[in-house]
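Structure record follows, encoded as structure tokens.
The complex is shown incomplete by one protein chain, all other protein chains being positioned as in the whole.
Chain lettering (A, B and C) follows the sequence in which the chains are written, and residue indices restart at 1 in each chain.
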Amino acid sequence: METFQRLESEVRGYCRNWPVVFDKAVGSHVYDETGKPYLDFFAGAGSLNYGHNNPKLKTKLIEYLTDDRIVHSLDAYSVGKRDFLKTFEEIVLKPRGLDYKVQFPGPAGNNAVEAALKLARKYTGRETIINFTNGFHGMTLGALAVTGNSMKRGGAGVPLDHVATMPFDQYLDGQTPDFLWLRALLEDSGSGLDKPAAVIVEAIQGEGGINVASASWLRGLADVCREYDMLMIVDDIQMGCGRTGDFFSFEEAGITPDIVTLSKSISGYGLPMALTLFKRELDVWEPGEHNGTFRGFNPAMVTGSEALRQFWSDGEFAAATKAKGDLVAARLGEMAAEFPEVGAHVRGRGLARGLAFEDTGIAKRLAAESFDRGLLVETSGPEDEVAKLLPPLTATEEELTAGLDIMADAARAAVKASQPA
Amino acid sequence: METFQRLESEVRGYCRNWPVVFDKAVGSHVYDETGKPYLDFFAGAGSLNYGHNNPKLKTKLIEYLTDDRIVHSLDAYSVGKRDFLKTFEEIVLKPRGLDYKVQFPGPAGNNAVEAALKLARKYTGRETIINFTNGFHGMTLGALAVTGNSMKRGGAGVPLDHVATMPFDQYLDGQTPDFLWLRALLEDSGSGLDKPAAVIVEAIQGEGGINVASASWLRGLADVCREYDMLMIVDDIQMGCGRTGDFFSFEEAGITPDIVTLSKSISGYGLPMALTLFKRELDVWEPGEHNGTFRGFNPAMVTGSEALRQFWSDGEFAAATKAKGDLVAARLGEMAAEFPEVGAHVRGRGLARGLAFEDTGIAKRLAAESFDRGLLVETSGPEDEVAKLLPPLTATEEELTAGLDIMADAARAAVKASQPA
Amino acid sequence: METFQRLESEVRGYCRNWPVVFDKAVGSHVYDETGKPYLDFFAGAGSLNYGHNNPKLKTKLIEYLTDDRIVHSLDAYSVGKRDFLKTFEEIVLKPRGLDYKVQFPGPAGNNAVEAALKLARKYTGRETIINFTNGFHGMTLGALAVTGNSMKRGGAGVPLDHVATMPFDQYLDGQTPDFLWLRALLEDSGSGLDKPAAVIVEAIQGEGGINVASASWLRGLADVCREYDMLMIVDDIQMGCGRTGDFFSFEEAGITPDIVTLSKSISGYGLPMALTLFKRELDVWEPGEHNGTFRGFNPAMVTGSEALRQFWSDGEFAAATKAKGDLVAARLGEMAAEFPEVGAHVRGRGLARGLAFEDTGIAKRLAAESFDRGLLVETSGPEDEVAKLLPPLTATEEELTAGLDIMADAARAAVKASQPA
Partner (left out) sequence: METFQRLESEVRGYCRNWPVVFDKAVGSHVYDETGKPYLDFFAGAGSLNYGHNNPKLKTKLIEYLTDDRIVHSLDAYSVGKRDFLKTFEEIVLKPRGLDYKVQFPGPAGNNAVEAALKLARKYTGRETIINFTNGFHGMTLGALAVTGNSMKRGGAGVPLDHVATMPFDQYLDGQTPDFLWLRALLEDSGSGLDKPAAVIVEAIQGEGGINVASASWLRGLADVCREYDMLMIVDDIQMGCGRTGDFFSFEEAGITPDIVTLSKSISGYGLPMALTLFKRELDVWEPGEHNGTFRGFNPAMVTGSEALRQFWSDGEFAAATKAKGDLVAARLGEMAAEFPEVGAHVRGRGLARGLAFEDTGIAKRLAAESFDRGLLVETSGPEDEVAKLLPPLTATEEELTAGLDIMADAARAAVKASQPA
């Protein structure tokens, strides 16, 4: 571990909470270099929806590499990309009636967000983007400008502008009607809000604290966008690819965003890959106007295609995820009920779930106690006040139960430690 | 190909010049789906310095994947990352006397640039970055602001600021002493130049047209940075990892940048990976202040470590690259001499070489004629006036000769086509 | 009038509503070049609180000029400036317990605002300024950024940033508690609101539509500023100098802003002059850090001093203004009651009053009908939906009554014209 301290920047983060050196990983488990297993309810921050090293994807990946198929093709045409596009069209787009063009904007989620923002501004000729409190969209300058976290914003070193922030669903605890403020600003030529190009929103804010936008709020937002001629960007990087049950997090609301970003689990294997999807008429890009070296990382497309075929050819996987989500929600509900004195409550949808505490500090302790017991759980929210569960969607009921048992123990220990002696 | 037209965004670029579907790739060759081979003097825009699917790296990669070693670890500690850090220290940093900390800023070069700019601004508390004409640093908003290309800048949709542009070496054709303008601005409190945080520079501008900064110019720039207390960032994403012979492109100049970015060939296998290196005292990051999902893509570290061991344990590889570079330069020189009427001339260093034409249009034709003859060559420069050669550093003398033979033919055809009948 | 059309820019505005050529002006009346009198309920947009060419100020002004006293002194010391400073201290600051330093930032209100914003940013080291919907602060780039009007913002030609807009009092019609949104943003480190330097607010928004901030709202805002360590800037350019009765518009609320801007009526005679006042500890300016040619226009200081002596040595003038304001309010109330069908209602405080109509278009018609009847009345509000009354504070009861009689007639005509036949 001394190697890391000597050579790796102080910016490193997760390793501080999990001070072991990981080596292997299969399904819902990772193993440190001593062979100790950890049940993983973090899943690469949502990048491993199908578990670690999913065997069916692994087979395809190794086959592809073994056969010397092309690995890196920038945005040249390749067999791997064609297969991905066709599979994505057949399995994802067509059944959902989505006529989207697909952009490969680079390997990371922030590339997908930057491309989305650039396209929205180019298409509309406007500059302001509406974002939402506690939104998280990435660390590059454009994506950071629409991200709420003040510590991360402070890292920019320059002002982050061309953005106007609005309250996310339930941000003001129901003390004000939805979109009252946004609509007032848009309707009033004296409000000071320059006409926005687009809104960018997550259906569930993962980093922001597992804050769930209700279907009706999302529909309301889509209505505002339509009425005021703004594009609607849904950032589905963390909540897409089935995390909430459906492939896209916004399906439940019955809306069709103008632009959608995907990354994290889209390759299915933790390989860097990202997509920006948009309505056909928005495709005003010049050739090469947005480019990048790792846009054509074929192995990720190969595992991505196979993941779609394996998990999304019918509705079973989504249904199973929702059922598992209910199970997790129920157990978390029991935990919350155990600790009313620290304001414990449950958040989330599908297999994106959180146990939040008004008494900030408990969630971090809970995560630490979980780690000691062999469970990886992250915290989120502006004060790290939420224990955030993103187990692999492929986790078995037994694994979920085992993890929740650990978590319940950890919660008890954390709450106890928070009480005055 | 209809699939791509129907589903992929108009932003796609390279595929327009190379309208075939690639499938396999080994060493210096790629193959389209009909099995037709192409000699690749493009090498993933410098991402495949060791050729496609290098067998030694492939063995390690498949072994790693087969053994279910961890693929995706964010910034948790992993055996793969530790091995990479140690190897990088032993083989790259120590022998060059570099006491750098290593940041894994995300999978793409733009992540490395964004992290570099953020850190420079944070460390100095200043905002302005000095960049250079025809610099290229990436498509995310921070990186794009320091990039020169006007078409790509136009894609931003918002002003790109906090930047002041200076002439790159030889930009003004020797009509003005080096750094006359920059020094004048820095010395004069009335110049309007707000004190800069840093300069960002490429030792050879690849996208900008294979423009080579001389060693003395780079030393001069380092002097200016020291005198005026600005950080020096060398973006070595395209020219690092041995492209110019030495591992870093700036070694020849004998300078030590404050911050260095690496990506493209750092994994050795075309896998997405990037590094931001900086002097130990600059490591003022807060934990997690810059984060991202694909910072810990272990397979890339595994092939990256092996590439360092295979190619950089001694000086042979660098020497061979320089020798090959001389060979390429000599042949290009012969070609240039053949076409004085269109202002043909040779640019470059090591295996980053260009054949430039004053008569713009010829290079694009040359690239097309090369493709027809089975050779992949890119163009670069603001008017695409340079045929740009980035062959794999592992290309054999025979392959280089074969490619240059094709190119000579293609050049003749291109020049001929450019002449009035 | 052809002269103006041929030579003056299309940017000219008021002249379009009042297409006569004015020549003379005394007290509450102006006269066009044919000698036709107009009762002036506009008073130079609040610059002529003591009427046109007030005889006591005129005497002092002509005396000063006749005696060849210095007119233009930049920021050198002058007898005229010393007299103004002493008088301002004795009559304005001391009795109100205000320990303000005085800056002469230039001749116009926008200079006062620009200086206030610069000082707030310099003092706090922060960039964001909180402004309010429908605020109006001036046309220079800094002042325009905190101004709400979209047409005027559009004139900037560059993005207007470093600003976050909040709802003014009653903006959301009581559907949400005061400062709910602002407090939520300030309390939440994930809100995306970068810590603000200051808020800038008008106690009554004149250009914005005679929107009155209640005393309790202003106190609430002052509380928020104190709690969250933000400076409070009150822009009193239009509402200061007695427009609301008290010298400062914020006195009624019992608050002490950190920074106050004054202009318009501060010279008392329509001479260009502006002040930026701030708490002693905020005076962190470097000598000459903010300068300008017309900071030391002594005749304005001379009439300004005399105006203070004439009108503010005791409380009579303020009391009279309030009484006149009540009179105007009562008459406007009667008018409003006459036209419930077009949503007529009264706004304002002191002698800043408005008759607003839900049916936009009526106020503009009312102003035109008033002009035809010899009364100058402006409109304001984002849709020009408010007939705005800013009569000289020295207007007699008879003049006020005469003007209101005209206005009542004009209102009837305007409402009638708005009805479907």
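Please note the rule applied: contacts are C-beta pairs under 8 Å (C-beta built on N, C-alpha and C of every residue); 3 or more make two chains touch, one makes a residue touch a chain.
All values reported here derive from a predicted model rather than from experimental measurement.
Q: Write down which of B:L160, B:A215 or B:A402 is the residue touching the left-out chain.
A: In the complete complex, the chain left out is touched by residue B:L160.
Q: Among C:N111, C:N131, C:T165 or C:S305, choose the residue that contacts the chain missing from this document, as touch is defined above.
A: C:N111
Q: Where the complex has a chain not shown, which of B:T176, B:S216 or B:S313 is the residue touching it?
A: Result: among the candidates, B:T176 touches the missing chain.
Q: Can you list where subunit C touches the absent chain?
A: Residues touching the hidden chain, for subunit C, are 1, 3-4, 7-16, 18-26, 30, 33, 44-45, 47-48, 52-53, 58, 61-62, 65-79, 81-82, 85-86, 88-89, 101-104, 106-111, 114-115, 117-118, 120-122, 127, 138-143, 145, 151-152, 154-158, 162, 197, 237, 263-264, 269-272, 276, 278, 283-294, 297.
Q: For subunit A, which residues lie in contact with the unshown chain of the complex?
A: On the subunit A side, contact with the omitted chain comes from 158-159.
Q: In the complete complex, the non-displayed chain touches which residues of subunit B?
A: Here the touching residues of subunit B are 127, 131, 133-135, 146-151, 153, 159-165, 167, 171-172, 175-177, 180-181, 184-185, 188-195, 208-209, 381-383.
Here is the rule we go by: only the chains that are shown with their structure count from here on.
Q: On C-alpha atoms only, rotate subunit A onto subunit B and read off the angle in steps of 5 degrees.
A: For the C-alpha superposition of subunit A onto subunit B, the angle is 180 degrees.
Q: Compute the distance, rounded to whole Å, between the mean C-alpha positions of subunit B and subunit C.
A: 58
Q: Compute the distance, rounded to whole Å, between the mean C-alpha positions of subunit A and subunit C.
A: Averaging C-alpha atoms per chain gives centres 49 Å apart.
Q: Two-or-more-chain contact residues of subunit B, please, as numbers and ranges.
A: Counting only residues that touch two or more other chains, subunit B contributes 158.
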